[in-house]
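Each remark here refers to the structure printed beneath this line.
Apart from one protein chain that is not included, each protein chain of the complex appears where it belongs.
Letters A and B mark the chains as written, and numbering starts fresh at 1 in each.
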Amino acid sequence: MTVRRVRAWMFQALMILSLAISMGALVWLLVGTFVKGLPALDMKLFTNPPSSVPEEAGARPAILATLYIAVLVLLFSLPIGVATAIYLEEYARKERWYNRFLEVNIQNLAAVPAIVYGILGLAFIVRGIGVGRVLLAGGLILTLVVLPTVIISAREALRAVPDSIREGGYALGATRWQVISRQVLPASIPGIATGSILALSRALGETAPLLLIGALTYVAFDPTILGPFTALPVQIYTWVKLPDAGFQQLAAAAIIVLLAIVLGMNAVAIFLRSRFRQKW
Amino acid sequence: MPHHRVIAWHIDNLDNQGDGNQMRIFSERRTAGVAAVVVIAAVGVLASVAVAAPPALDKLRGSVTADGSSTLGPYMTAAAELFSRAGAKDVRITVGISGTGGGFERFCKGETDLSDASRPMKNKEAVICKTNNIGSWRAFTVANDALTVIVNQDNTWAKCLSVEELSKIWDTGSKVGNWKDVRAGFPDQKIKLFGPGTDSGTFDYFTEKINGKAKRSRSDYAASEDDNVLVQGVSGEKGGLGYLGYSYYEANQSKLNAVSIKNPKTGECVAPSVATAQNGTYKPLARSLFVYAKGASFKRPEVQGFLRYIFDHEVAIAKRAKFISLTPAQLKKSRINFDLAVKASAK
Partner (left out) sequence: MAPPPSGAIAGGAPFSLRSSHRHYGEKVIQILLGSCALVSVVTTLGIVVSLVFPALEFFAEVSPVDFFTGTVWAPLFDPASFGVVPLLVGTLSVTFWALLVAIPLGLGSAIYLSEYATSRRRVVLKPMLEILAGIPTVVYGYFALTAVTPLLRQIGIQVEIFNVIAGGLVMGVMLIPTIASLSEDAMAAVPQGLRDGAYALGADKLQVSTRVIVPAAMSGIIASFVLGVSRAIGETLIVLIAVGQQAKLTFNPLESIETMTAFIGATGNGDLPTGSTEYKTIFAVGLTLFVITLVMNIISIRLVRKYREVYD
């Protein structure tokens, strides 16, 4: 009996330990970066363009571009993602082969490495349809990267709305679209918002596909949608690679900004989820 | 500043003898084909070309896209910064670092105005440029570099190496793993090799000059795009040996020793320095860095203005970016070349 209790206790301790190690790594990462980056975190980072001299360098064009990309990704991925989710959840008949294919296809896309999207972006968006190496191309590629995630989370949110609500609507003579647009969709907004914000935060931290479409560029002016750009994570990558200690510090400072944006969005999403969690 | 023999040296560097390819093509007639036109020969005669007064910097508007060599990246960035500060605030300059080849690839698709190169354009690339009909283009020499061979500070023996000895170490299939195999009398010490990434112009240039052919190299060494890693690697290994651009050596002089290179013609050991790179005695690892300009872009005042700024302030730009500046004679030739291009584009 005691042996059993000791084993049970040890097992529980191990479980807690594994969680503690994960948290410890998180704390180490955050604290380490803050300690290193805080001295370089000043207004200069937000107002100055990048420079070959670390004391003068900032990340203004990169920060702005990342915010623009956020808006673009949201504008593209939310309507397409939600529409796809509605189609799959509310309209598609599961027994049709093409609907099953759609579903598997989206699951597969969610697992395609981001860098492969970079190759796609280079071949089709930048060269194929001739958008060029501009901010819009970056926004489009990152939209494709996160679209599967948006679709999957929107579907989950729609699925969480119980059928009784739909049936109630139909019983009153509403069409399918009336039921969806006036009942199902409003009820699933918190879930869709949570999933979309998480997907968006992933898009903003994504670097690899942007490397392939030439975002590794010195851009000293405020970006435009159809102009050349560099994004915050790419700027960080650029600085990490430079030998000068001053740039290493700048990289840490820029990481703090990126983490503030990305983790801030995560926090909003998690808050939304817990605030509006509905039990039907 | 010593600058004798510069012209000879300069031409020597541009003349890509290795595979007989030429890179300097500037032809108003598209039918001229790929046959190289070495403009330099004519330069001496046309030493004085009258040019109309350029527009003031703050009147310039528009954008300039440059891409290419990562070695030249810091130089072009510094040039863009100083240009903007000098008043050209409304000219939007972007500097990409796709690498020399990547830069030419985009240049020959007509995507960029300027292509930064740490080696001359290859024949193959010129053919692509012609096929894509991007029109004429012109090359300018903008800075010098002395590829520097570095060793650990505890390395007391390798003060000077010859091209043959370097080749013995670096050539394809080389099995040299110990300093005692490099030269009789060197100590029994394992060699640990560090070099730049295979997609850099530095790698191309070193392998061509040392092993006789670009990209001909053993592959079992620590390759890194990050020059900082080469510095750390060589300074941390007693038997370490590597090569990188002069500006990185200069920034890390306290941690590394530079090896002198035996000049194949004079047999003298020459250390890499600003002076030896400029006077042409540091052979064969001194090289020029180029900027290629598309003819159509050159007609635009902002592109022209940016290049003019570079030649007007070459020394200041080189200093800011920690590069070896052009010699007065090289600069003069680049300026003449530039003025010729201005004249040609005005037609």
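Keep this in mind: a residue touches a chain if its C-beta (ideal position, glycine included) is under 8 Å from a C-beta of that chain, and two chains touch if they have at least 3 such contacts.
Only a predicted model underlies this, so the values are computations on that prediction, with no experimental measurement involved.
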| item | value |
| --- | --- |
| Listed residues A:58, A:118, A:132 or A:227, member touching the removed chain | A:118 |
| Residues of subunit A (touch criterion as defined above) contacting the omitted chain | 4, 7-8, 11-12, 14-19, 21-23, 25-26, 28-29, 32-33, 36, 79-80, 83-84, 86-88, 91-92, 101-102, 104-109, 111-120, 122-124, 144, 147-148, 151, 161, 165, 168-169, 172-178, 182-183, 186-187, 198, 201-202, 204-208, 211-212, 214, 216, 233, 236-237, 240-241, 248, 251-252, 255, 258-259, 262-263, 266, 270, 274, 276-280 |
| Contacts of subunit B with the absent chain, listed as residue ranges | 69, 97-102, 104-105, 122, 124-125, 128, 172, 197-201, 203-204, 207, 213-217, 219-225, 229, 232-233 |
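As a convention for this text, only the chains that are shown with their structure count from here on.
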| item | value |
| --- | --- |
| Residue ranges of subunit A in contact with subunit B within the complex | 50-53, 132-133, 214, 216-221, 227-228, 241-244 |
| In the complex, subunit B residues that touch subunit A | 63, 65, 67, 73-74, 76-78, 80-81, 84, 92-98, 106, 111, 225-228, 231, 248, 251-252, 320-321 |
